[in-house]
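Here's the structure, in structure tokens; my notes come after.
With one protein chain held back, the other chains of the complex are shown just where they sit.
Chain IDs A, B and C follow the sequence of writing; residue 1 opens each chain.
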Amino acid sequence: MILNASGCLDPLVAPDVARRLDAVVTKTVTPLPREGNAPVRIAETDSGLLNSIGLANPGIDRFLADVLPPLLELGPPVWVSVGGFSAADYARSCTRLDATAAAVVELNLSCPNVAAPEDEAAAIVAAARAETDKPLYAKLSPALPDIAAVAGAAAEAGADGLSLVNTIRGLALDPATLRPRLATGTGGLSGPALRPVALAAVHACFRATGLPIVGMGGVETGRHALELIAAGASAVALGTVLFADPGAPDRVRAELAEEAALHGFGTPAAARGASHERVAAAVNGPRAERERLRLKL
Amino acid sequence: MILNASGCLDPLVAPDVARRLDAVVTKTVTPLPREGNAPVRIAETDSGLLNSIGLANPGIDRFLADVLPPLLELGPPVWVSVGGFSAADYARSCTRLDATAAAVVELNLSCPNVAAPEDEAAAIVAAARAETDKPLYAKLSPALPDIAAVAGAAAEAGADGLSLVNTIRGLALDPATLRPRLATGTGGLSGPALRPVALAAVHACFRATGLPIVGMGGVETGRHALELIAAGASAVALGTVLFADPGAPDRVRAELAEEAALHGFGTPAAARGASHERVAAAVNGPRAERERLRLKL
Amino acid sequence: MSPARLRVLGVERVGPYALLRLGRGPLDPGTPGQFFMLRPPGLVVPRPMSLCLAPPGELAFLVDPVGAGTRALAGLERGDGVHVVGPLGNGFRLDVQRPLLLGGGIGVAPFPFLSARLGRPPALLGFRTAQHAEAAALVPNAEVVLEPTLVTELLSPGFDVLACGPEPMLEAVGRLEPAAQLAWEAPMACGFGACYGCAVEIGGRLARLCVEGPVLGGRVRGQIPAMAGKVAAA
Partner (left out) sequence: MSPARLRVLGVERVGPYALLRLGRGPLDPGTPGQFFMLRPPGLVVPRPMSLCLAPPGELAFLVDPVGAGTRALAGLERGDGVHVVGPLGNGFRLDVQRPLLLGGGIGVAPFPFLSARLGRPPALLGFRTAQHAEAAALVPNAEVVLEPTLVTELLSPGFDVLACGPEPMLEAVGRLEPAAQLAWEAPMACGFGACYGCAVEIGGRLARLCVEGPVLGGRVRGQIPAMAGKVAAA
């Protein structure tokens, strides 16, 4: 299953791209409208993209009135990403969304450009859970000392799935002035640099919770998608890659099927969790692991 | 001032490299000896290196008896990196080090391959502070929701400086088997992928604390070093780059002097904090920032 | 909106700029002032480039190598492949009576194509140096001024101005000729409304330049018609 990552596609401006997805995810919606941060908001850096969009969105009222209805007509199921600054913010949006045809509510618990409510991840999930029966996906940042623990807490609070990962904080300076390229100073780092970080997060949370996981972070090819699935993802979302290649949904889907077959899996889904099949060696247990060093003649 | 990053140089095996540094930093020493993790312990991934060395070290007793004396004879001041699993561990090592000629004690509060004591950063610094008058540098991971807050807490607890940053957790899978390449599964990501993350951490902690900062993370050139200094570092440490280029200390020092001069700074140190000179624009304050968009004719 | 992989037919030096000539592939040249997203090899996101020339079977771009992305594009070689998406955005309206092209620096880029479509109208081009001014050879009927003279100093009234250049120039032109069509720039990661990275102040609020522009009316502040519902809070 291939989705877009929240904030990386406007399905109404690019409906032909949106229709190639198995579900479309909205940009994060907050209770009140937000213009977002001052420009400059994007800059490419070492193997990644920095952004400080700042959750620009029309607010939940205008979203429900003007955006959601045409989105629902596009075809693919609509996942609504919800953000806020308190558990009550999230709860209020969930109350409103419960009455709509949105397929899933994704709780953005991790945007690095606004105050970070990670501590309260479980409290937010619980508050949202009380307001809606729709599947709830908790979207986490990898910038947590122990992401698996937070994922576990979200699961206990009623999350039905996880979206992993959001961006991590980064900074790029202008070569000439040495001042930050983004108006906000730091921003969120996405793209290839995030790939090993995303894989690690999915790997850890799959073990800890067993919940469905939308994996994302630097996916550019079917091979990258397969690795996320092997680490534990049940679906894969495309973010930054869409900017360079709006044809990525079809391309990655085809490459993924091919890669999965190459590795002997009937379907990509059959590869889920394959990286866990042999338990990682314990500290100071080198003997068993020496097997890994053997090279074929 | 150019140092090596902890765990990225054995000064006794490569004394010619160590002597080119303004200070040598030891691999993290723990109270008891550790063999470290099972192999495979390193793997290159997208723009970075993953490691799961697992704090292999001879333990503080053997370190003091066999390692520190010849280290002190090399010439450069010796910074001893200390690790542990409780505040008492750190405190005990500090008691022992207080009687030695070590120049600085670096408290490794962030190794991602062992249990992470981030929560107790301040408690550890306070416990160490009680045992020694030596300068204490708190080494933090960027995988924190709010690194500036942790840095501030460390400063209040008595840290004299910060070492930023340690690695972040990452995973790489074997292309053929889709199993983790490292025996421990995940490992710590260093190198170019970490560069924007390190810059952001230094930037945030410089603002929050004003403490001296050893900046590190993906430094390969004088330009990278200058950027860390502009973001707030007072010294720069070389890690992964030493593996590819043991001549990096002299090369980076020369490049840094050249880059600083190019930007009109008399010395590299004069560039400290240059990226902060103009305050970042506030959210929704686009007008002032539009100036940044102006291109020269 | 799939990217096409176009073949580099050649790269020619035009002063300090590079004229990047690509095989057209399946892509349409669009309207002058529209742009394409070109992915520099090895980099993460593509860079916006105005179409400069559209000879049969070709799309040509004039690239000012100012940073990593434009340097990588200028460094492409004959035979290389490059991913291109477009045409994107809103170009110049061509229903004008007395067109005058007003350009500054690399802002000359869309004018060769625009000039051809408008029947070689007069053009007034400002450049930093004589070397940069070599690009004026691509535009018929062009008068050139060099810094410190500004193109706005030579602007006489009575023309339908179509302008492209640095922001201070466009602002000056907008003040002198409120009806001018101005082609703006902003850093863009996607070019098709997906990233919200290109937000600039339009009509007193932040809106996506790639969706609303890049060509906008002269009095952008408070003069832009109300945005469609879907982008109102961009």
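The working rule: a residue touches a chain if its C-beta (ideal position, glycine included) is under 8 Å from a C-beta of that chain, and two chains touch if they have at least 3 such contacts.
Since the model is a prediction, treat every value here as computed from it, not as a measurement.
Student: Among B:14, B:123, B:148 or B:257, which one touches the chain that has been omitted from the display?
Tutor: Touches the omitted chain: B:14.
Student: Could you tell which one of B:23, B:40, B:157 or B:252 touches the chain left off the display?
Tutor: B:40
Student: Tell me which of B:53, B:94 or B:208 is the one touching the absent chain.
Tutor: Looking across B:53, B:94 or B:208, the contact with the absent chain belongs to B:53.
Student: By the contact criterion defined above, which parts of chain B meet the unshown chain? Give residue numbers in ascending order.
Tutor: Interface residues of chain B facing the absent chain: 7-10, 12-14, 16-17, 27, 33-36, 39-44, 47-49, 51, 53, 56-59, 62, 66-67, 70, 175, 191-192, 240, 242-247, 250.
Rule of thumb we're sticking to: only the chains that are shown with their structure count from here on.
Student: State which chain is most central when centres are taken as means of Cα atoms.
Tutor: Smallest centre-to-centre distance to the global C-alpha mean: chain A.
Student: Going by average Cα coordinates, which chain is farthest removed from chain C?
Tutor: Of all the other chains, the one whose centre lies farthest from chain C is B.
Student: How many angstrom between the C-alpha centroids of chain B and chain A?
Tutor: 29
Student: Measure off the straight-line distance from the CA centroid of chain B to the CA centroid of chain C, and report it in whole Å.
Tutor: The answer is 44 Å.
Student: Between chain A and chain C, what distance separates the C-alpha centroids? Give it in angstrom.
Tutor: Centre-to-centre distance between chain A and chain C: 34 Å.
Student: Can you list the chain A residues in contact with two or more other chains?
Tutor: Only 35-36, 39-40, 47-48, 175, 192 qualify.
Student: Would you mind listing the residues of chain C that make contact with two or more other chains?
Tutor: In chain C, the residues touching two or more other chains are 186, 199-200, 206.
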